[in-house]
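Beneath this line is the structure, given in structure tokens, with notes to follow.
Heads up, this is only part of the complex; the chains shown haven't been moved.
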Amino acid sequence: MAERVVYLNGQIVPESKASISIRDLGFLHGDAAFDTARTFNGKVFKLREHVDRLYQSLKFLRIDPGMPAEQMAELTGEVARRNAPLLGRNEDYWVSQRVTRGRVDDASHRATVLIECRPLPLKQRAKYFRDGVQLVTSSVRRTPPWVMSPQVKTHNYLNVVMADLEVKSQNPDAWVALLDERGNLSEGSSYNIFLVKDGVLYTPRAQMVLNGITRQTVLELASQLKIPMVEKDVDLFDASASDEMFVTTTSVCILPARNFNGVVIGNGHIPGPVTKGLMAAFSERVGMDYVGQYLAHLGE
Amino acid sequence: MAERVVYLNGQIVPESKASISIRDLGFLHGDAAFDTARTFNGKVFKLREHVDRLYQSLKFLRIDPGMPAEQMAELTGEVARRNAPLLGRNEDYWVSQRVTRGRVDDASHRATVLIECRPLPLKQRAKYFRDGVQLVTSSVRRTPPWVMSPQVKTHNYLNVVMADLEVKSQNPDAWVALLDERGNLSEGSSYNIFLVKDGVLYTPRAQMVLNGITRQTVLELASQLKIPMVEKDVDLFDASASDEMFVTTTSVCILPARNFNGVVIGNGHIPGPVTKGLMAAFSERVGMDYVGQYLAHLGE
Amino acid sequence: MAERVVYLNGQIVPESKASISIRDLGFLHGDAAFDTARTFNGKVFKLREHVDRLYQSLKFLRIDPGMPAEQMAELTGEVARRNAPLLGRNEDYWVSQRVTRGRVDDASHRATVLIECRPLPLKQRAKYFRDGVQLVTSSVRRTPPWVMSPQVKTHNYLNVVMADLEVKSQNPDAWVALLDERGNLSEGSSYNIFLVKDGVLYTPRAQMVLNGITRQTVLELASQLKIPMVEKDVDLFDASASDEMFVTTTSVCILPARNFNGVVIGNGHIPGPVTKGLMAAFSERVGMDYVGQYLAHLGE
Amino acid sequence: MAERVVYLNGQIVPESKASISIRDLGFLHGDAAFDTARTFNGKVFKLREHVDRLYQSLKFLRIDPGMPAEQMAELTGEVARRNAPLLGRNEDYWVSQRVTRGRVDDASHRATVLIECRPLPLKQRAKYFRDGVQLVTSSVRRTPPWVMSPQVKTHNYLNVVMADLEVKSQNPDAWVALLDERGNLSEGSSYNIFLVKDGVLYTPRAQMVLNGITRQTVLELASQLKIPMVEKDVDLFDASASDEMFVTTTSVCILPARNFNGVVIGNGHIPGPVTKGLMAAFSERVGMDYVGQYLAHLGE
């Protein structure tokens, strides 16, 4: 049976042959940047935007990937193409680049570069498109910019992991919403959060969150649909007063939320009209009914 | 030529055969705890204290290592013993356990357990025992407890890496001293910081730093030597007004500092009398002239 | 059938005849202080300590109760005595004084003074003495001293109410543990929180919590039992690393906790040895097996 | 002589017969929301906006008022109408709804709903329209959103009460201006604060204050009058540099300030030209010379 391949330090190798040294700083310190795009019908969406953001992360971390962005994008396309035949019906991939600071015992500090694909968990997440997600705030607050900018996508993710485990310990179906240092909403476990109130779209300021490519796509679509958009400090009052809420991330694109800290959002119908319009526009933008793809896996 | 061995998930294997899956959460999220002891004359110092702290870190992270602490300590001793013959003259090891949350694609969430040795960088650090270290504060502040407790020893270390790179960009020989959220001194890149003023020993409160095993040993020695000891918020004024400063960590034990942000500490003689007394007591405690071991590598 | 009486503004009246004006500032602004003692075998415990704390709260709020503390204590005793005959078997009272700033339309600003009894919810809380409580942190943080000192016992309690509703929305059986401004543990919904680690008792600094009379009693008992006691900033790491945890408040006295944010505390046996010793000493101190009183109501 | 009536839990009753249970959570914990409109010539202004804000407060507090907003508005109108004949010449009412979480001893948790009128203190405040108010900052800072959003209008008001008492202890005629957590201007004792500088209107961000209905009306009027309007962090420097300052609240509408922390604002003439224009527009908007109404009570 065929096996997925990955790019690792100059070579395309079968995934089962690829591994990371126990001396790699990406393992020892989480000292690495990454970025993750996804495919729609097997094609990588906004690949270059993802690679550009990766290079921004790398510059911040002072890691030299040893190749220009163009090459990273080409190699990523190559890895995706080679793995595409292994996709099942109605399936798609996460496609990630991961670049570490190299080995602790390598004086030349040559970066480790990995490009890999992983099937999306469409089946596990299908129900959320039927039911909406339950957002629950954690007592753990999101890492502030003065510790490590949340705009940099790194392998240091324990802050969010701990927040997620905390809310799941009380409700295994909860999706965590972290607050920032000042108690404003920030982001979840790799997803951005949006509110709708009186027809206006609100989302936390980019400084306090990862500025998701899907987040940016939503802002583009909102602009096309003439939905006014405001980035600002959004707090628990705003969440309570909102008509609609949704989350965005590479894998689920736009996904409506049902309640917030146990309280029904708006009138409780999901998706609300603004969310629905954005979801439809997103499907059109990516050339595929992404919601249908998820729902097709319901009951598997 | 003989090769070091490591323990990895139930087996002792040659180090070159040991590696980490690209799907391991320890790699992907730095989602792992570790602890590092060192050997003196090949024998691991305070092994059980290190293992106990490891288990505290694991409990905080909600990672089940799959074995009791006794077994972890025994296995560590075994790895150290097997690798001891490979030590050169005047050499010693770092001995580390590393436990990750396992693989992202493993529903059983079985932890990855690694135990490994690495020779201490005695040669590279010898000069600091001759010259003292230059402590320099970074603008990057240490991760506060409400983001991720610094008392937990994890693979999420970018906050300190970035601080270290910042000060080294201006002075490659600088040792970083991070401030905490409120601008007090916290810790460095895996070392604790001590001040001496009028015969009293001061060090930042345990809540804001890793409570180093060496730090604890210093507190024990200070108690034996009747040196008064205060844990409190220590700031830039205290550093400026101090008579002596030193750093402690597993590898360097107690190491004097020469200046702080470019200003000579005390009268400039290193080590100062209190530091000197503690260093001598430390050597006695570990049964070896650890300073001599470092200095023997000078000029190699 | 007989009815409980209350003291209200100079008169002892049946509870059903006592009420608060819609113009009372205690109602309009929660502009009032109160204190609540409890009876053991119908006798009020530490009445004078509670009244003294009430007068401290009133002084802070600049409310003149219109009578000296002695009189307030006497009247409280009188109300408790008159209501004692109405207690059922194995029952006891909360006994509260409540003093408001008076009416918004009363230029003379005469305080409203109420003294009342209420049966303890022994039946509802009995199971917690069997099972231990589940402590869960809320994302809502406790009011800091610079907004309104938590040491003052007032009718402004929404901060804690909101935190409690948040955690109960995910787990109706959860007992909330609020964090303070800096992410340290503070207090719960009218209870203090204690940790035991290596035989030492820890509890948050008095500045950040109500300095409960039961909390003070525990500190007295710990002193008698030679249990070392430390008031300090206690955080999520300390909770994770603790051997035992318990809560204290007027009604439940000392009550063990079973888990913290879903993680078992210590080895999971409740009450742990230190807690058990304190509970026994508390029963002795109040001259009654208060745990037995609760457990007698199990299964009612 | 006729008496005012109130609506209380389903009935219209004389005010002297209406009262609150000593077991009501609105009294015990200030656990209640309210909203207050006023009449102009006996007619309630922006009644529906006030009721909608009340329902937002109730949703935040998770209190179910037990009736739709339409009914609350109708009942309010009814109460105002019934009480209108009792108004004296040149008088008007505050008209408030107050909804509590019900009784602590009522398992059904049925909300307490009160609707009541109270004559405006026109006489007491008349002099401020002649002299302007003296704004003085308190050392007590305004409750931040992470404790309890200032956008929610509740019966927990001690934070502001304490600030007000503090400044009045030094100057009985002072109007308090609270700073927020970061030292920016927030709001006063139920009033919003505005600054004018170089023809631009500034007011603190809505997140940190109650978003007063009068505040919103001023923003509407400014828009009509083409006065540029900025919501932002406004601090002591901005106050010092301002040409004009005024406060807004339901009762006084727009009221000019004379000095700020003892320093004359602008050139000292009140009202300044921008304030004057807004006051005239406000009178036109409510169909009544509201300033004249106040001044008519001077010297009573």
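Every chain is named by a letter (A, B, C and D) in the order it is written, and numbering of its residues begins at 1.
The rule is simple: a contact is a pair of C-beta atoms (placed from the backbone, for glycine too) under 8 Å apart; a residue touches a chain by one contact, two chains touch by 3 or more.
Predicted model only: the values in this text are computed from it and were never measured.
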{"item": "Full count of same-sequence chains in the assembly - 4 placed in this view", "value": "6"}
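What we mean here is this: only the chains that are shown with their structure count from here on.
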{"item": "Contact-graph separation of chain A and chain C, given in steps at minimum", "value": "1"}
{"item": "Inter-chain centre distance, chain A versus chain B - centres from mean C-alpha coordinates, in Å", "value": "34"}
{"item": "Chain B and chain D, separation of their C-alpha mean positions in angstrom", "value": "58"}
{"item": "Overlap residues in chain D, where contacts from two or more other chains coincide", "value": "62, 144, 146"}
{"item": "Category of the chain touch graph - line, ring, star, complete, other", "value": "other"}
{"item": "Every chain pair in contact, whichever chains are involved", "value": "A-B, A-C, A-D, B-C, C-D"}
{"item": "Chain B residues within the chain C interface of the complex", "value": "56, 59-60, 62, 144-146, 149, 151-152, 181, 205, 207"}
{"item": "Contact footprint of chain D on chain A as seen in their complex", "value": "179, 182-184, 233, 235-237, 240-241, 263"}
{"item": "In the complex with chain A, residue positions of chain C that touch it", "value": "136-141, 166-167, 169-171, 174, 179, 183, 236, 261-263"}
